[in-house]
Every structure is written in C-alpha cells, then in structure tokens.
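Complex shown without one protein chain; remaining protein chains in place.
The letters A, B and C name the chains in turn, as written, and every chain counts its residues from 1.
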Amino acid sequence: MGNPLGIGLIGTGYMGKTHALAYRNVHAVMGDLPAIRLRTLCDTPQDKAAAMAAQFGFEHSSDDWRSLLNDPGIDIVSVTTPNQLHKEMALELIAAGKHVWCEKPMALTLADAIEMEVAARKAGVLTLTGYNYVKNPVFKLAQDLIADGVIGTPVHFRGWVDEDYQADPDLPWTWRARIKDAGLGTLGDLGCHLVSMAYGLLGPIESLIGDMQTVHVTRPMPDGQGHGQVENEDTASALVRFANGVQGSIATSRSAWGRKNRLAFEVHGTKGMICFDQERMNELQLYENSGPKSQQGFKTILAGPEHAPYGNFCPAAGHQLGFNDLKVIEAAELLTAIKEGRAAYPDFTAALEFEKVIHAIAESARSGARVTIEG
Amino acid sequence: MGNPLGIGLIGTGYMGKTHALAYRNVHAVMGDLPAIRLRTLCDTPQDKAAAMAAQFGFEHSSDDWRSLLNDPGIDIVSVTTPNQLHKEMALELIAAGKHVWCEKPMALTLADAIEMEVAARKAGVLTLTGYNYVKNPVFKLAQDLIADGVIGTPVHFRGWVDEDYQADPDLPWTWRARIKDAGLGTLGDLGCHLVSMAYGLLGPIESLIGDMQTVHVTRPMPDGQGHGQVENEDTASALVRFANGVQGSIATSRSAWGRKNRLAFEVHGTKGMICFDQERMNELQLYENSGPKSQQGFKTILAGPEHAPYGNFCPAAGHQLGFNDLKVIEAAELLTAIKEGRAAYPDFTAALEFEKVIHAIAESARSGARVTIEG
Amino acid sequence: MGNPLGIGLIGTGYMGKTHALAYRNVHAVMGDLPAIRLRTLCDTPQDKAAAMAAQFGFEHSSDDWRSLLNDPGIDIVSVTTPNQLHKEMALELIAAGKHVWCEKPMALTLADAIEMEVAARKAGVLTLTGYNYVKNPVFKLAQDLIADGVIGTPVHFRGWVDEDYQADPDLPWTWRARIKDAGLGTLGDLGCHLVSMAYGLLGPIESLIGDMQTVHVTRPMPDGQGHGQVENEDTASALVRFANGVQGSIATSRSAWGRKNRLAFEVHGTKGMICFDQERMNELQLYENSGPKSQQGFKTILAGPEHAPYGNFCPAAGHQLGFNDLKVIEAAELLTAIKEGRAAYPDFTAALEFEKVIHAIAESARSGARVTIEG
Partner (left out) sequence: MGNPLGIGLIGTGYMGKTHALAYRNVHAVMGDLPAIRLRTLCDTPQDKAAAMAAQFGFEHSSDDWRSLLNDPGIDIVSVTTPNQLHKEMALELIAAGKHVWCEKPMALTLADAIEMEVAARKAGVLTLTGYNYVKNPVFKLAQDLIADGVIGTPVHFRGWVDEDYQADPDLPWTWRARIKDAGLGTLGDLGCHLVSMAYGLLGPIESLIGDMQTVHVTRPMPDGQGHGQVENEDTASALVRFANGVQGSIATSRSAWGRKNRLAFEVHGTKGMICFDQERMNELQLYENSGPKSQQGFKTILAGPEHAPYGNFCPAAGHQLGFNDLKVIEAAELLTAIKEGRAAYPDFTAALEFEKVIHAIAESARSGARVTIEG
C-alpha cells in the first residue's frame, strides 16, 4: 500500500472540525481505502493550533499553513478557512503538488474560481470541493430514481435554501457584509449548495433571470457607533432554464426565520415527483402515478442500508445519518479517487460550474437581463 | 326585512354545486343575514336543469340563462359556467341590475376582465369573484398575525400553486388547450388564486419577471386521429416585487404529479415566518423569534373557534372545515355586503388586480422583459 | 315517492347545528334520496327554539320535545341533547314509532343503553347513532384496504383519542364531573368514538384489561366557594383482544394539551400498515411491503373522488371535506336505510357493542381484572 497519505488541515472552526472528524472516521466506516495519517493541523495562534491538534489527533501543529507546502509528508490538504483565503491557499498548495479538499464556495469572485480551476487542471492534482449535500445517500436515491425513470422524464424543478443566521435586524455588522471581504451573500453561503443539487439532478443550467435584495440594508456597528452598510444580498431568486429544456426556479435567503438548513427541492416528472428537505435529511418523498388511483400518495422513504453507503454507517434503516457523516462520505470520495486515479466529484472543474450560476444570478439581478451560463 | 333575495344560479357542475350548497347553508351556519330564496337554476339541457333544481332545492329551472335577466324575482346571480362564458353573462346580468357572484378567473383576457370591471362599477351592482381561498379562517389568521406585527415586518414572499390534472402526458387534447377557448393555462386556473393570497397578505405587486412553459406540447386527439397542439402554459413562474418593497417568487403548475391542491405560501418577516398549505387547510405554521432559543420552532396552529368564522361551523378546534365551507363564507360575505350597502371582497375591482398579474406573467414570459403592473 | 319525511330535531347546540346542516345539505350533496321537510325544532326556552328554527330553516319550533311524539308529520327525530336526556327521549320517541338519530353515547349507563337497544329492536323503528367518524371516506378506504388484503392479515391495533377540553386544572367544576349526571368521562365523550373505529376495522373486542385516572381530582367551584370532586375519569387505557385474535391497545384523554381531535389509529398487518389521525381527516397513511426495498415508505393518500362519497362533495382530490360533511354522510345513511328498508349503521344494536367496551374498561379499571365483553 505504500506510505500512508499525509493529511494537512488548515482551519479548526466549524468546517475544520468536520474535516478532522471525517479523516478520523473514514476508514473505520468505509473499510478498504488508502491509508492516511493526520500529520499537521494549521491554525493561529500556535497554541490554538497545538491544542486542536491534540484534540483532533494530528501529529503536528503549525501557525504557518505554508509549512505544509514543502513538507513531503503532506499529500492532501483541507482548506477550511474563511472564503477570502481559499484562493491564495489553493493556488500555492496546487503549485506544491498537493491534493486539495477545499470548502465551498471556491472563492469570492468567479474570476478567482476560474483561476483556481485552471491551476488545478494544469497541475494534475486532485481537488474536491465541500458540496457535502450531494453526498447524502438519499440524494443518490433521488438521482437513481430519475435515472431509472421512476418519475418519468423530469419536466420542472424548484429549489430553495434558507437559513436564519442573518434574519435578526439587530445583529451587528461584520466583515461578512462587505463584498470585498465576503463576496456574495446568501448565494455564496447557501445558494451554491442548491445549485450543486440541481446540477446533480438535472445537469447544467443554460440561462437564468435573477433578482436579489439586501433585506437589512444597514446593521449596527459592533462598537455601538452608528450603522454599517450591508453590501451583499440577503435573498436571491432566479428563474432557470436547464440545458435539457426543463424550466424551474431557485431561491435562497439567509434571513428566513425558523429555517436552519432548509435546502429543499422538488423534481416534477412525467410520471411522478420527488421532494427533499435537508432538515429531514434521512427522508425522501416520492410520488408515483402508478397503481390504483385510490392508493396514490407521496411516500416518505427513510434512509437505510439499501441506499449506499448508509449501510457502512449503520445496518438498520431509520436510524439516521447526521451532517458530519456526509463529510465522511466526501472524504471517502477523495481517497477513492486517489486510489482509482480518477477525478473526485465535485472537483474544482465541476464546482466552478455551480459557482458560475450564483454569480450569474447576481449579474442578472443587477442588470435585469437574462444571463446565459457559458459552459 | 323585506322580501327574500332571489337567487339565480347558472351552471350545475363542480362550482355550481358549491354555490348551491353555500346558498343552502349560509343562514343556518351564520345566522343573521338577509333572507334568500333559491329561485332559478339554469343549465342545459332543460331536463338536466330540472333534475338539478330538484336536487339543489331551487324553485324553478331553465335552459335559458337569459330568462334571469328580466325576472324581477332574481336579485343575485351566480355565474359558474366555463370561463369563456363569464364575460357575456356578467355584462348582461350587470346591465339587468343583478348582483353577480362570478367564478374566477373573471375572463379569458385582461381586456374582457377590464370591460366587466368597468361595467360593474358603473352599474353600481354588487359583485363577488370566487377567490374562495382567501375566505379561510386560517388565512385570516395569517393576515392578522402580519397586521399585528407577530412576524415583524414582512421581508420576503414565496408562493406556489400546483395540481396534477394535466400531469399525465397521455390525457387527450381538449378545448382547454386552445387559447381562444380557454385563455391562459395554469395561470388562469390556479395562479390567480395564489395572487389573491399574495395581495391579501402583502398588497399589490408592482412589477415582475416571468417565465412559462408548455410541458406537454401536444396531446393525443380524443378521436385517436393524431395529436393536437397545447397552446397555453402548463407551468409558470415569476420573480415579483411588491409595492411595499418586498421581493418574492410565485410559481404554478398544472402538471405536478401528486399535488392535488397545493396552494402554499411563506411570508418571511423580521421577527418570524408564516407558512400555509391548502392541502392542510386547517393548519397554519408560525415561527416566532421569541422566548428561549432552545424552545423556538415552527408551531402548527389548528383552526378553531378563535379563528372567526370557524366557530360558526363548529365550536371545537381541530375538527376541520372543508372546501365547501369556504364557499359558505363567500356567500356570507356577499349577503353581508348587500346588507351593509358596501362592496363585497373581492369584487370585480379587486379581482381585476389579481388577474392583471397573471396576464403580466404571461406577457413577461413572452417578451423576456420585466413588466410593471399598472394600478 | 309519497310525502316527504318530516324531521324533528331536539337540541340546537354543537351537535344540533350539525344535524340541521346535514338535513339541509344531504339531498343537494347526494341526490336521489327520500325527500324530507324540516318540520319542528325543539329547544328551551321557546324564543330560542323559534330563533334557531328560523336560522336552521325549520317550519315550526317548540319548547316541548314531547310535542313531536303525537305529530303524525314527524317521521325522524334527531336527539342532540345532553347525554343524560337521551334515554328518556329515545324511549318515548321509539314508543311513538319515530325513527331516531341519537347522538353518542347512547346513555350514561350500559343498562340504559341496553334498554334503548331492546326497545328499538322490538319497535322496529330505525335508529342511527352519531358515530360520525366511521363515515369518513378515508375510514372507508382503510376498511377497504384491509378487506382487500393490501396490508395482509391484521395482527395488531393501536388507537388513541385525545382532546384538551379538561386539560386546564383551573377550569371550574361542572355537572360533567358528576357520574350521576354525566356518566363516564373521557370514555363516554371520546373513547366510544375510537371503539367504533376499532370495530369497523377489526370487528368485536372479546376481552380487555383497563386502567383509568382522574387527573384533576378536584376543580374550583364556579361560585368561587371551595372545590368540587371530579368523579369520572380524565384518562383511560386498555389492552384489548379482538375476537379475531388480534391484540392491541386503546387510550383516551380529555386532558391532553394540544390535542383538539386526535382520534388516531394504526392497523399493523402481515404485509403493511395503515395509520390515520382525525386531525388530518383527509389523509390516510399506508405502508406496503412491496416493490423495491429502497423505495418503500409510508404513503400519504389524500382523500379524493376515488373515495366515495367524497366525489359527491367535490370532484377534485385534496380539496378536503370538513367535520360537518361527515354528518351529511350520516344523514344520507339514515335516509338510504329508510329507502332500502334496512337497518342504518351504526344503529342502537351496533352502538351498544361499542358502548359495552367503554363500560368494560371502566369496570376493569375498578376491579383490576380482565373483563370479557359479552356479545
């Protein structure tokens, strides 16, 4: 098997922890995969890096992520830092020949994302972007049901992704409100996840018309001195046309009280319908126009071992996977791709397509005109 | 009290029956209202009219709806015929000085609806259009919650109205597929109901961008000879801006397998959210950002006697109203308006505003440009 | 057809109104049934009776229900008075040869119910008891699914019926708390409805063990002077064995906060399961062990025209019946039985079987021993 692949992880926050847990669990859950060692954890300051390395089980810690670049013991690096740092890190890691597992969105601007994609493609390193929701066994079931014609030919799509972390008008202003630092608002945080699902279900979006709004246009400054401007969008919506001819709509809000992770979609087909809501991530709704009319209805399918790789986590249906388990499946995808010498999905090339869409929505919202997505 | 108001009813189908039942029940349910008598039921042929008059309890029957025009015993006429007949009937009835309760949509074209509205306004007769869903006590609760600030200031709206009566690609072609005979497709059948709710919650829509699609572009001819063209839309969607500054989206499909009456909306506010789905018409979802964070969640409120006029039907919460009960509330609105000498809601003037929106969606879908709704 | 059947109605409260509405609507909804006339409405005092007769559309009113006994124009009498009055009224009405539609429970004691059943049977008049929930088209669907073997052979049953009208400990004492006046507590108000459904699904219960409890043992007297004793049960539960060998459990509470009409059941079969909840009375849940394992799940079937007689109310699925519509179906059963010269269901004979069960639960709860239901 050769030496274990050395893992570097940059960032120990929300996503950093999920990556660490994924690396810790992926072999125990999945079995036969290339061996790894948790080599270096990077964060600042150093004592935080050291403490988290101990907690997460990394051998080393560093307050200098660039120390990973020239470390021959590092093969894969997870980038889980704030979005504005992704580009610089990814480019240097790619240049150093490391495989990169980068959280989404890839970058603040489309130009940056394109630069990253080009660099990765040229360097021949493997990349993976953190579109974890498409790793849900229940999402795979939705894809299979479509592929198998269970709902016939898709004819319409609707999707939403809402949270409420910016719903409170009294929340203080942060750098997240500044386009220079944060890029897009809800489109970058949430909207791109929905696009990844739409693509997984129906393929590329060809064109769209969008609208967006900053609901809370100013926020109180944290120091209590006046109000700061919120530059990026709280809500965004678009009417989309897929390349396969299907029409639909997508919408996102970060100011939707009560929604905690409502990433939901409907696929309407000529023979049935599929519905999903991430807040009940272990369930899929399926309607089929078959059997006696008097007995037709939406079925609630509970995730179970028939929906791979659920069974690797638990042999009993209805016992449920959690959010962190999706990252384990992502990690397995990365290691499997390395093992098989193929691209991981979604790599920077695939992710770039998703991110084109969110930037196109913003562009259309500003111009008022239909925007065509260039493939 | 004077003589009872004489009722004429044109049409004995789906909606005709609901009007008949509403007239039969409205006094028993509501109590103090102007007296009525079920005078004349019109349908063709005469023997059908006679049979249904016997069933519904009308004194007379006729196969000539114009017989109502000069009958001084007729004060109110319900028009429940196919949509293409509404205009002619309404105009003549208005000219004859009758109050008119007309099913929605008012007419096939906006020009026709405008003509009807102008005629009614000039004649001074009372009109009511069959936007029954805004009569739901639970919808009134939603309006009250917004008015009382329970969800703060509304900031976003989403609405959908879907059914599956045109979902089966193998259904034969009918006149409903021809614009000349049927006007709009799902926008006219379903979409205008959603607009009536949006207006009831957030007031007028100022402008919109729309898209629409005929999903099943041809249908087999009933005689088995080839296929006929479907001219009007199976799905339609729009990004809307309300006059009050709120943005949102609305969408409708008549080809959505499994949806039987999914007329649903979300109103996002600065302090909470309201959600509703007509398929569970006795429930309202309410999220409030108040109390301990650990105890926040969407509440499912069951309709009950606190939600007038539910208590007129049943003194016990959770026992549920049905679709036909909404028409009783409509009938009560009409009779109350007559009693109080005021306009009924929604009369032709209000309904015209709803119907402008569906035509604007179609117009925008054809042109690709934003359409401003003229007030 | 002969003369219309003359209707007498005693009581104008909650149930009185539902009977009045049912009589008003039954022909318009159902069509071909024996004609009726709403002849006499009885309540006290006379002015209330007169006012309600006007509202409900009865020809006459009376403050003396016995005036119905010798009125040859009265054929059917609805008894919707408080339960302690049912027996006296029913016996005299039966003796006078009237058909009787009596609300449930038949009487305060089993002895009284037996006396009523015997009298009705001997007199040969037609009776109907107000077990409205078994008239739901969705309940009929459940029965059909079982009869057709869709869930295989039933193997287990669970049922609950809960409301919260006695959940508040601060509600004042009323006569309803006194056994002499009110008989059983939640078993009589709610429990017997559940038994009617259990019988409709699985046939007779053979034996049971029960337990019960008065949760709020005293209540403040309405005059503010001390507390009165609550003599009857707030909750009751039983482990039951059906004659067909199926075991199960049933439970009821009138002190269950948040439950407004939660009359719910599960039937477990060898091939599937059926679940129902009256708070969503237009839905039935069905699980079938068939098709691919990966696609199995509980289906939510929405009531529609395939579920007779839903289509008599509305031709479109998902539009929903309400509570009052169930009484229309009851009225149709009564008139159809008269027309066909057969017993109505559930008549006093059938209802007596239901009510034996609730008395058996109370008996078992007191004795601690298993009680066999005598057929």
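Assume contacts are C-beta pairs under 8 Å (C-beta built on N, C-alpha and C of every residue); 3 or more make two chains touch, one makes a residue touch a chain.
The structure displayed is predicted, hence computed values, not measured ones.
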Sole touch to the unshown chain from C:Y131, C:W160, C:F276 or C:F313: residue C:W160
Residues on chain C that touch the omitted chain in the whole complex? 151-152, 155-156, 158, 160, 164, 167-169, 209-213, 215-216, 234-235, 237-239, 241, 247-249, 251, 253, 255-259, 266, 268-273, 287-289, 296-298, 368, 370
Where the missing chain touches chain B, by residue: 141, 144-145, 150, 284, 286, 292-302, 304, 306-307
Could you pull out which residues of chain A are in touch with the chain that's been left out? 14, 17-18, 20-21, 24-25, 27-29, 31, 55-57, 163, 165, 259-262, 279-282, 302, 304, 313-325
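In this text, only the chains that are shown with their structure count from here on.
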Could you tell me which shape the graph of touching chains takes: line, ring, star, complete or other? complete
Which one of the chains is farthest from chain A, going by Cα centres? C
Rounded to a whole Å, what is the gap between the Cα centroids of chain B and chain C? 34
Chain centre separation in whole Å, for chain C relative to chain A (CA means): 53
Residue numbers in chain A touching 2 or more other chains? 296-298
